[in-house]
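Right, I'll just put the structure down here and ask away after.
Note that this complex is displayed minus one protein chain, with the remaining chains in position.
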């Protein structure tokens, strides 16, 4: 059976960090390269922020669930779901970065909003850490 | 549904640390007190060591699976399983600390050895971290 | 580096996420005109989009007050986050302190 992680937690802002760390340690066992791992955590982190920030606006606080699955060559899939209400909102300048970031990172993204919100993200099969590692991937010339 | 973690990995000695870290981060989300968390990781760690050290003796290296489940008031259960062969061994002095440690920590332990070895450990429901935390639980008088 | 340059520094560290939004908002506040500002995120290891929103607002506020801003970021996650958000060309981002300080001392927008 595939490796998987499923955690449900009350949708407090404090749980985002704990859930990201749990996901990151889970992905670490899959020998994923650090860039892919961090990107997946970033994308999942944005979906979590949305559940914590929007899902239970004006209603009793519910839960958020993080589900992660690795299936060898099929890659990694992540589902972030809540039982709140998806809020349709006009674009406000300086807002709305979350889902675009998710789309920039994930191979495919599907969002269901019938009962609460369920964001499913698929990522490429993890590249096993290469034996020769690129240690510094940032631009070291100063300005990015 | 309950929170759960399932990871399968080739039974190399290097995976023990990664699996322990994944388990520890998983348990962290359950707001468990650090002592209970570390004890569960210690017990699971011993079961992992056995799978890595003994299960595939004299045969092709297989996999080890770590499964963890939290079910609210029912507590936490952990299953460490491999597809190797359980080795019945006479007690050697200075050996044989692993399973006694598991028994000392877990509420119940069951070991199935029909196809490989499957160690199931049950632990009490996690004590949510108390608001007043006991920071130093060690004996600070010097000698333990 | 220009030894004469003066600037304010706003430094944050660790994981800047939604749980620390109030703290980030407090830190990224501009009271009025003044010198250039170094936003020192060199010790930040993670940020989410709630930080991006604050940073963007801060950068616009500073611009209105003609205060130069340099953002120092080191963590690859943060660099990529801004790229994914399409903002890496908008902010004056630096991965080296000396380059950030040079940039702040270049122009005399100080009062």
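Going by the order they are written in, the chains are A, B and C; count residues from 1 in each one.
Following the convention adopted for this analysis, a residue touches a chain if its C-beta (ideal position, glycine included) is under 8 Å from a C-beta of that chain, and two chains touch if they have at least 3 such contacts.
Note that the structure is predicted; figures quoted are calculated from it, not measured.
Shown chains touched by the undisplayed chain in the intact complex: B.
In the complete complex, the residue from B:7, B:78 or B:105 that touches the missing chain is B:105. What subunit B contributes to its contact with the hidden chain is residues 13-14, 16-17, 20, 35, 38-39, 41-42, 45-46, 49, 52-53, 94-95, 97-98, 100-101, 104-105, 137-140, 142-144.
Following the convention adopted for this analysis, only the chains that are shown with their structure count from here on.
Inter-chain spacing, taken between the CA centroids of subunit A and subunit C, is 25 Å. One finds 28 Å separating the Cα centroids of subunit A and subunit B. Touching two or more other chains at once is no residue of subunit C.
The set of subunit A residues that touch two or more partner chains is empty.
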